[in-house]
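All protein chains of the complex are present and in place, except for one that has been dropped.
Coming up: chain A.
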Amino acid sequence: MGSERGRNQPSVDVEVDDAGRIIVNAPEIATQLREAKSSSPAMARTVINNGCNLVPMCGFTPQE
């Protein structure tokens, strides 16, 4: 997954990879997405970059 996701630019709040998939770097957005997920279990996956090479944060699971 990491190689597909393209460059990682922590300097920007949000980036997209070379297929247009979204990578969230901003903690403010990540927090809001977590809050939304906790209130809405159907929330789709978004990869949050927490400095862990684009590994999804705990609590986010891919939609089946």
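In this section, a contact is a pair of C-beta atoms (placed from the backbone, for glycine too) under 8 Å apart; a residue touches a chain by one contact, two chains touch by 3 or more; residues count from 1.
Just so we're on the same page, contacts and distances are computed from a predicted model.
Enquirer: Write down which listed name, "Ion-translocating oxidoreductase complex subunit C", "Carnitine transport ATP-binding protein OpuCA", "Multicomponent Na+:H+ antiporter subunit C" or "Radical SAM core domain-containing protein", is the UniProt protein name of the chain that is not shown.
Expert: Looking only at the record, the undisplayed chain corresponds to "Radical SAM core domain-containing protein".
Enquirer: Quickly run down the residues of chain A that touch the omitted chain.
Expert: 7, 9, 11-22, 24, 26, 28-29, 32-33, 35-37, 39-40, 43-47, 63
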